[in-house]
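For reference, the structure discussed in these notes is given below.
Showing just some of the chains, left in place.
Note that the chains take the letters A and B in the order they are written out, and that residue 1 is the start of every chain.
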Amino acid sequence: MGMKSDIKLIDENGLRIDGRKPDELRPIKIEAGVLKRADGSAYVEWGKNKILAAVYGPREAHPRHLQDSTKAIIQCRYNMAPFSVSDRKRPGPDRRSVEISKIISEAFESVIMTELFPRSSIDVFIEVLQANAGTRCAGITAAAVALADAGVPMKDLVVGVAAGKVDDTVVLDLGKEEDNYGQADVPMAIVPRTGDIVLLQMDGDMTEEELFKAMDMSMEAAKYIYELQKDALRRRYAVIAQEEKEEIESIEEGIE
Amino acid sequence: MSQDVVSQILKDYIYKTLTEKKRIDGRGLLEYRKIDIQTGFIEVAEGSARVKLGNTDVLAGVKMSIGEPFPDTPESGVMTTNAELIPMASPTFEAGPPDENSIELSRVVDRGLREGQVVDLSDLCIEPGEKVWVMFIDLHILDYDGNLFDASAMAAVAALASTKVPASQYELGDDYPLPIKNWPVMTTFAKIKDIIVLDPGLDEERVADARLSVYTDQDGHIRAMQKGLNGGFSYDEVKEIVRLSKEKGKEVRKILMDAVKGGE
């Protein structure tokens, strides 16, 4: 965190540089079932972040030495498109992507019913098409919807959301300038039904009270994002049901 | 049933349909799938375009920065094309460094852009031998449903045609649209037994014997070609495909130009 700067991130009215209140999320749009080839997929726009998630599996894990005879393994790959950031990013995983992929894989472990699919792999691909602070949380949110769209049995969805501290104020969902010039960031992944925290990172400088306030904000916001996820899945199922209905009708027409 | 038997049954089915002048998705033999082109999808890039060719989905982004020219071309900008067959797009794509398929794709698209002179690289020179625009065209394959070549070529040209040169960022005056000199178009044909089809879908590509891609420019000249897959073409088949590529290229070029204008 924290390049120093003279940028004022909170104005005299307590509003943020993009006009949001401290506990206000950026606009979020979620769409399920956006790709043909993948077993499940989702697209999330979160502020200026544009994220695609796709799921393949459960399928046979390969190479074979990765297989676990008691459960499916979860392999997440978080990747940024070369054009997704200001300076072109070289293709392929960098150290940051490797770490994020690891902790996102771990975040989904306790939610997915992996024990149903021994020797299998459930592969989750998160592609950041445009990045604007908060991509790992948006990616988790998208990946959860893609997993549900793929029909992977889960105890619940997972919501990714961050809070942090800018200009000595605790705020929800840091934007790009806040991320660059702020004082702390606390990304989390939350299982909405149980309130379990399955991903938690923090960097910056916070007192205990500030940290807990930030986590409170994220716990609250997770409920709202959870509704958006479920809504996207409901719309997706409606489309599928309609397609199936039309298919049955066309078959019936053929029979007549 | 082995993969092989399945693939033979699929081939027979596809071929039988073709002999009736139809395709398994209902198209005519020389008909493209629906082409959908959206420019400006990535605001943080200097140019971008997302092309859907049926369900094949390719996102191209153009990034520009300032660098040094190559010593042997001191008055030319630098243009690099790169394609990533990310594992999101297909169960057969694997993470890792570019394999032969993505290298071939990026090199063939690059050849068409370069030989087809979409951009005059000398337009990208700022100070000869010292400072030139360095341009990356990145093709991100999101969904693979056949014929990546044509979709990628369209995406690359549309992305370039929607590119704003970020001059102001380097205190070189106002940003301005990248000058486009030509609109080369790649058209890809597949041969299934003795029948030639345009724009093969995924299943057609799987069973095809041979593939030929032809890049034509707005004057109807041939600018690049690439044969693929394990079979061959007769000379007459090549001639027929070259002739068709000019006609079909014209159709695609119109769609491309309209889309870019529409996106402005």
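Simple rule for what comes next: a residue touches a chain if its C-beta (ideal position, glycine included) is under 8 Å from a C-beta of that chain, and two chains touch if they have at least 3 such contacts.
Here the structure is a predicted model, which is why all the values come from computation and not from measurement.
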Complete complex composition as a label formula, though a single copy of each is shown: A x3, B x3
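Here is the rule we go by: only the chains that are shown with their structure count from here on.
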Separation of mean Cα positions, subunit B and subunit A [Å, integer]: 31
Contact set on subunit A toward subunit B in their complex: 35-38, 48, 50, 52, 54, 56, 59, 77, 79, 81-88, 91-93, 123, 125, 127, 129-132
Subunit A partner contacts - residues on subunit B that touch it in the complex: 41-45, 48, 55, 57, 59, 61-63, 65, 82, 84, 86-91, 95, 97-98, 136, 138, 140, 142-145
